[in-house]
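If you scroll down you'll find the structure; I have some questions about it.
Only a single protein chain was left out; the remaining protein chains are all shown in position.
What follows is chain A.
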Amino acid sequence: MSRIKEFNLPDLGEGLTEGEILAWLVKVGDTIELNQPIVEVETAKAAVEIPAKWAGQVQAIFHPEGTTVEVGTPIIAIDTDPGAGPVEQSTTGTPATDLPTPSAASLAAVEDAPTEGAVEPGLIGGPAPGGRTAVLVGYGPRTTAAKRRPRKGTASVTSTPAATAPVQAVPAQVAPAPVQSTVEGNGRSNGVVLAKPPVRKLAKDLGVDLGTLIGSGPSGSITREDVQRAAATPAAAEPSTVSSVVSSAASFGADREQRIPVKGVRRLTAENMSRSAFTAPHVTEFLTVDVTRAMKALDRLRGRREWRDVRVSPLLLVAKAVLLAVRRHPMVNSSWAGDEIVVKEYVNLGIAAATERGLIVPNIKDAGRLTLRELADAMTDLVQTAKAGKTSPADMSGGTLTITNVGVFGVDTGTPILPPGESAILAFGAVREQPWVHKGKVKPRLVTTLGLSFDHRIIDGELGSKFLRDVGDFLADPEAALLAWT
């Protein structure tokens, strides 16, 4: 009929749902031959060239390079009879970057019908909203939209839930829960609801509580139809006082959900956290410490001339405490390597930092060798670099032990997850004034809570406890600890 033909991205490899346009090999206005390669598309399986389905002139290109396109979406329009004069609403000459949109008709066709030639989906066990398409083998159903053909003489139970379906005409009535529990042969056996796993899945997807249904299947089991009916008549499932609220309530669907692609720092964080959480058995211990003396010591430090321009924070003391405690318990600064444990004589001290890009953990290389002053400078430098978003991969690799300063967010402590390859991480909570027993009396004191997570494959409770205790002792009385330990 039409001489302008739109080519839809086909499923290039057995059940794929999308492809990325890698490169256009033609441009608008080009004359092309049948089977001439027109575009390179990368799918989850392969990068392939697609040959032109028709000879003619390229009329429009709908998606620029680099975009991911769903299977069944028009990607190019070809004038199959360019010699026959201009076309109405011609887009010839439109630059490829100025992307036109496919015709409304063709988009509607994508919605309404499967790609031509494919067997119409949804005939058997057609897709319910959020449901599934029956498949025996292969890679699972298409995720592209397909509408179910309505059954003759019945209201559509899938697409127009509240439209007509009279409640009394529904065989599997939705019963109030109290009645339900006394009914025999209603899909329960000893209080267990009978339903096949796919039906349970459907019910879960549709938000239907199987316990509120009376099954119409064999032995009173709940069928797919029962669930769909229940989903289609939500008002009946609720007490009347609630039903009006339900019917007028806002939807809880995709229109009120935001989808954020997982990439960059978020993806890296997610991968690291999942890997660490599920490979290293974590234990977390807590210790609450009176740090009033330490805070006073910090004030005295700040007052010294040579420290005037140095940023002195409680975190600095915690870092020092950790470094000194590691010296007393070297096993804490180690890493699990399958057949062996690698104990490191150097401490690359990681400091978790919240940045605009997300969580990053740069580390101070060989922090154990630094003087307190050098450590303070290194920490200031590390934080500023991180905030500026200039932390290099090298800064973030090779960490051996980490501190996460959750106190800056005003919380007391946490159960941190180990950075992969490390065996201990210390959470430093907020320092607040709290009632504390000091010299036999309850007094307002500056108190903080430490949380130490460690890899229990390497570090036993005893070692972890001693290490945490030492860090706490230092923070309780830094001067005394320094005298005692160094």
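Just so we're on the same page, a residue touches a chain if its C-beta (ideal position, glycine included) is under 8 Å from a C-beta of that chain, and two chains touch if they have at least 3 such contacts; residues count from 1.
The rule is short, and it goes like this: contacts and distances are computed from a predicted model.
Trainee: Given that one chain of this complex has been left out, which of "Response regulator", "Fumarate reductase", "ABC transporter permease subunit" or "Pyruvate dehydrogenase E1 component subunit alpha" is its protein name according to UniProt?
Mentor: "Pyruvate dehydrogenase E1 component subunit alpha"
Trainee: I'm checking contacts with the chain that's been left out. Which of A:Pro10, A:Pro314 or A:Gly399 qualifies?
Mentor: Result: among the candidates, A:Pro10 touches the missing chain.
Trainee: Touching the left-out chain: which of A:Val28, A:Ile50, A:Ala230 or A:Ile459?
Mentor: A:Ile50
Trainee: If the missing chain were put back, which residues of chain A would it touch?
Mentor: Residues 7-14, 35, 45-51, 53, 115-120, 123, 149-152 of chain A touch the chain absent from view.
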